[in-house]
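Removed from the display is one protein chain of the complex; every other protein chain stays in position.
For reference, chains read A and B in written order, and residue numbers begin at 1 within each chain.
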Amino acid sequence: MTNTSKTTPTLVMKDVRAGYGDADILHDINIKVARREIVSIIGPNGAGKSTAMKAVFGLLNVRGGSITVAGQDMTGWKPNKIVQNGVCYVPQVNNVFREMTVLENLEMGAFLRKGDFTAALDRVFSLFPDLRERRSAMAGSLSGGQRQMVAMGRALMLDPVLLLLDEPTAGLSPKYMEQIFEITRSVRDTDVSILLVEQHAKQALTFSDRAYVLAAGQNRHEGTGEGLLADREVAEMFLGG
Amino acid sequence: MTLLELMNFYVIPGLVLGSIYAVGAVGITLVFGILRFAHLAHGDLATFGAFAALAVVTASGISPWAALPIAMALCALIAIGIDKVFYDYLTDRPKIITVMASLGIALMLRAVIQVIWGVDTETYSRGLVRPENYWGLRLRDREIFTMLAMFAIVGVLWVFLQKTKWGKAMRAMSDNPDLALLSGVDNRRTTMLTWAIVGALCAASGFFLGLNTELKALMGWTMLLPMFAAAILGGVGRVEGAVLGGLVVGVAEELSVLVLPSEYKAAMAFVILLLILLVRPTGLLKGKLL
Partner (left out) sequence: MEIPGILIYAMSMAIFMGIYAILALGLNIQWGFTGLFNAGIAGFFAVGAYTSALVTSALSANHLGGLDLPVPVGWAAAMLVAGLVAWPIGKICLRFRSDYLAIATIGVAEIIRLVIKSEGWLTGGARGVTKIPRPLASDNYALSELSYLALVVIVLFCIYLLVEKQLKAPWGRMMRGIRDNELAANAMGKNIERRRLEAFIFGAAIMGLGGAMLAHYYRSITPEAIDPMIATFLVWIMLILGGSGNNRGAILGVVVVWTIWSMSEFVTDQLPEEYAIKAKYMRVFIIGLMLQLVLRFRPEGILPEADQKSAQRRK
């Protein structure tokens, strides 16, 4: 949706300070996501992982720093304007319309699109063949993994440049977890950058291009997935030695 | 008592009354489901609609049925106006504050009705209408039309909610408001649309009540409890549930005369309300529980 040159990073969070109400949770966070890159944020509970992601999506007050998506400064924008500019967000829970069919869920994802959206629909269905089969089923009746597919599919209906996934594998069986990671990679290969928050640090690092480790609302480490996996300090912090 | 008598004296009047409740209950269930509060001014808005139709009839001499769309449009505008002037400012506060505001609106609407139209009972047309006989079933034209109109109105609404973009947006809002906002659904427009539909439904239910009984300032207020009972019985947020609930409450009220003094007809709705909250608070068709 937004025109960018090949070198402009999709997301730049620079010195972001933010929080709910008056208290700051994020202290000068810096995160960058390049084009066609999967970046994960990991860290202990309460590190501000999800908060960092919500800050990108305008869901809380950003009091300092800047958030730029594909060259466009979006600091302080409202979520609906951010959606229109190519950023889609998949919440961790309650991320489908349970009493609407799979197809209707995807249609809601395309709500802001003008005109025909069959191309986007086809793309989502080719990423998630299961959904094509179950298009008339109520989203609430699907399994956890399929529901996560609906949630991601809904977000992809707007052809975003940046997809934000909040713990996409939470509560899923290892089989589905693997499937979601795989799908995430194929989404990236359709030219979408992805920022995700993960509890399962090891798996996240294995499959991400790069990762950030947050602790107490601050940047702690960053690097490639493999690099961080090899880092002793990181290993001690999260990976159980 | 023969089956025909049971039908003629209890079931048919019950279904007619139930159709009237159903139209109102659909509005209540929409407000409950999408805007998430109990709208206590619903009945008095219905009264307003009924009298607005009367004003059109007396001023222009057209048939009451022709006045109905005008009254519905007027009530739609008034409902939007009430929301913009009074409820809109309370969105960020607990929903119960809006419930309270709506109780005040009920009183204000009633006062306006009493000032404009007085407190005398009125009717759309004078004279007694004898029911026609259809294979032993006795039905008045207006009763047939009331039931047909209910199904037509709810049918149109149903198609709108299922098939159109904004109809789906309303359902999405009712299903998962946060996600609807994330998907870019404009909250203000959905709210406005909801109020327009709810206002029109109010006018229709008031009109049907006035057509089948008579118009008076308290007519809507006395309908409030049965309408809520119907909406909760059917399942909050469920349009088809509200219709089912409305018909059940209507028939139950008429049948109650068989065992209770007729003064207590109105108590049936209350009994049904408490029973459903006790046994199955999500309603027959598994609606929301706020």
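As a convention for this text, a contact is a pair of C-beta atoms (placed from the backbone, for glycine too) under 8 Å apart; a residue touches a chain by one contact, two chains touch by 3 or more.
Quick caveat, the model's predicted, so the values are computed rather than measured.
For the chain excluded from display, the touched partners among the shown chains of the whole complex are B. Of B:Tyr10, B:Phe37, B:Tyr124 or B:Phe208, it is B:Phe37 that touches the chain left out of the display. Touch with the chain that is not drawn comes from one residue among B:Tyr21, B:Phe48 or B:Phe228, which is B:Phe228. From the options B:Ala55, B:Val99 or B:Leu285, the residue with contact to the unseen chain in the full assembly is B:Val99.
Contact residues of subunit B toward the unshown chain are 32, 37-38, 40, 86, 89-90, 93-97, 99-101, 103-108, 110-112, 114-115, 118, 221-222, 224-225, 228, 232, 261, 263-264, 266-267, 269-270, 273-274, 277-278, 281, 289-290.
Note that in this section only the chains that are shown with their structure count from here on.
Inter-chain spacing, taken between the CA centroids of subunit A and subunit B, is 43 Å. In the complex of the two chains, the subunit B residues touching subunit A come out as 165, 168-169, 171-172, 175-176, 178-186. Of all residues in subunit A, only 57, 79-80, 83-84, 89, 91, 94-100, 104, 107-109, 111-112, 154, 158 touch subunit B in the complex they form.
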